[in-house]
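Note that one protein chain of the assembly has been removed; the remaining protein chains are unaltered in position.
Lettered A and B in written order, each chain numbered from 1.
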Amino acid sequence: MSEGYNFAYLDEQTKRMIRRALLKAVAVPGHQIPFGAREMPLPYGWGTGGIQVTAAILGQSDTLKVIDQGADDTTNAVSIRRFFARTAGVATTTETARASVIQTRHRIPETTLRADQIIVYQVPQPEPLWRLEPSRAACRTMHALAEYGLMHVKLYEDIARYGQVAISYDYPVMVNDRHLMAPSPIPAFDNPKMDRMPALQLFGAGREKRIYAIPPYTSVRSLDFADHPFRPHRAPHACTLCGSRDSYLDEVLTDDRGGRIFVCSDTDYCATRQRKDAA
Amino acid sequence: MSDDTLLSARDLSLSFGTLRALDGVDVDLWPGEVLAIVGESGSGKSTLLNVLAGRLTPDQGHVFYRDPDGHLADLHAMSAPALRALHRSDWGFVQQDARAALRMGVSAGGNVGERLMAKGARHYGEIRAEAARWLEMVEIDPGRIDDLPRIFSGGMLQRLQIAATLVTHPRLVFMDEPTGGLDVSVQARLLDLIRRLVGQLGLAVVLVTHDIAVARLLAQRIMVMQRGRVVEAGLTDQVLDDPAHPYTQLLVSSVLQA
Partner (left out) sequence: MAYVAVKGGEKAIDAAHAWLAVERRGDPALPALDLAQIEAQLGRAVDRVMAEGALYDRRLAALAIRQAQGDLVEAAFLLRAFRTTLPRFLASLPLETSAMAIRRRVSAVFKDLPGGQMLGPTTDYTHRLLDFALADPAAALPPAPPEAVPDAARMPRVHDMLGQDGLIEGDGPPTGDEPADLTRQPVSFPASRDLRLQALARGDEGFLLAMGYSTQRGYGGTHPFAGEIRLGEVAVEIAPPELGFAIDIGEITVTECQMVNQFKGSKTVPAQFTRGYGLVFGHNERKAMAMALVDRALRAEELGEEVTAPAQNAEFVLYHCDNVEATGFVEHLKLPHYVDFQSELEAIRRLRATAAAASAEEVVA
C-alpha cells in the first residue's frame, strides 16, 4: 500500500460526505444528488466519479473487480484496479461471481449479480435530458415536476424519421416510475439487467459532481411506446471463442479485406464458458 | 363573483418601479366565452394576461380558477407543480411569436404530439393519428406531418401553434396578439379559423389585442385598458358601437379613419 495516503486514498471526512450523498441517492431512486466531488489523481472523464464512490464504500474485506467495455484487461480498468490495489490493498479479482464490488465503465456483466454485490458505474453525463435541454438548472426543474414529455418527443421523432428509436447506448430509463435517469453509456442491450436487479447499483459522475443510485429490486423501465416496445439489440452472431449467442459481442477486424469476427465483450463470461467447454 | 365563472380576478395591482402596470383591475370570465382586452401598447393588457395566467404575481389582489371538479383555486397560492400541470392540460397559451412557442428543430407532428405525451400518451400510432387530425383541423396538409416548422410560412406557424395548444382540449386559452405581425390576408384566414375552433370546442378565451377589428370579430365581451386601469367594459358590439369613455372613442375612431 502507498505510504502517506489514507485507506482507499480519500480521507475519512470526504468518504463520509460521499456516503451521505449515497444514502440520499438510495432513498430517492434515480434522482441526482449533487456532491462535493474531489479532484482525483486521475483525469476527469476517466472514472473519477466511480472511483470516489468505490473508495467511499470499500472495506478491507472487499474483493474488487474493475471492468471497462466489459473487459478486465483494458488499460483503464488495469489503471483503476491498480490504483485501489495500491491505495487500499484490497483483494482484486476478474471473476464476476467472486467480487463484492464491481466498478464498471460501459457494461453490466453477463453473469447475474447477487444481493451481496454492489455495482458502481462510471458516469460521464448524469443528466438524461442534456441533449434536449443544455441548461442543468432547467433540467432540474423538469425532474422536480416530472415533466418528461420532451424525452418522448425525441423518441417520437426517431420513429417518425427512422421507423425505430435510434438510441443505441445510454438509453434513458424511468426509475421507480418517477425519475428519468441516464444508465451511463452501457449498450441498450444491458438495460433490462438493471430492472429489479438484486445488487445495489451506484452511479458516480465526478466532473459533473452528481451521485445517483438504484436500490435492489427497483423497477427500471426503458422508455418506449406501447406500439413500439423497447428491444435490446446485439450483433446477430455467435462468439467466435465461446459460441455464446446471448452475450453482447465486440466486433474485431481481422484483416483489411472485410474479415471480422465477433467475441464476447465480457471477458470473464467468455473465459468461464471456454473453461467449461474444455473440461 | 358568481358561482359559475371560470376565472375571476379581484382588485389586481402591480407596479414595476414607479410604473403602475395594473391598478385595481377586476375580471370575470364564464365558460365558453371570449373576452378581449384591448388598449395601446403600455396600457397594461399583456401584464394583465400574464397575471391571469399565473406567469406574473400581482402586488395585490387575487385570481381564482374553477377546476373541472368545480373547486375554486387561488392561482398565486398554488404550488409550482400544480400550476404547471394546469398549463399542460386544462389551459393553453397562444403567443404572438410562434417561433418562440414551437420547437423549430422538431417535426410538425412532434410539436403537436408533445402536449399529448406530456399528459402521458404512450402509443405512437395514436399520437401520430391525433397529430395528423389536428393538422387538418388547422388547415395544414397532414402530409407535412414530418416536416420541420423551420420551412413553414408565418401563417402556417401560427396555425401549428394553435394545433399544438388545442390538441389536449383545454378549457381555457390565453391568446396574446395571435394575429400580430401577419399579412392582412393571412390574418383574415387565421381569424376565421380561430373563430370556428373556439365555437366547435366551446373554448373560453382571454384575448389580448391592440386591434379593435380582431376584438370585434372574436369576442363577446371587451375590456378597454388605459394606463393600468379598465376604463370601459361590456358587450363588444355595445362598447364599440357606442363608446362611452373618451379613450375608447379615440380608439374606435382611429380604426374607422384608417
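Side notes on the structure shown:
Here is the rule we use: contacts are C-beta pairs under 8 Å (C-beta built on N, C-alpha and C of every residue); 3 or more make two chains touch, one makes a residue touch a chain.
What you see is a predicted model; the values in this text were computed from it and never measured.
In the complete complex, the hidden chain is touched by one of A:40, A:113 or A:173, namely A:40. Looking at A:188, A:202, A:223 or A:242, the residue that reaches the missing chain in the full complex is A:188. Touching the missing chain, out of A:50, A:109 or A:124, is residue A:124. Set against the missing chain, the residues A:60, A:112 or A:254 yield one that touches it, A:254. Although one chain is not displayed, its contacts with chain A can still be listed: residues 5, 11, 34-41, 43-46, 48, 68-71, 73-79, 82, 105-107, 124, 135-137, 162-164, 166, 168-170, 185-189, 207, 209-210, 233-235, 240, 248-255, 259, 261, 263, 265, 267.
In this section, only the chains that are shown with their structure count from here on.
Work out the mean CA point of chain A and of chain B, and you get 47 Å between them. Chain A contributes residues 144-145, 147-150, 152-153, 156-157, 159-161, 224-228 to its touches with chain B in the complex. Chain B contributes residues 80-81, 84, 88, 103, 106-107, 109-110, 113-115, 117-119, 122-125, 127-128, 145-146 to its touches with chain A in the complex.
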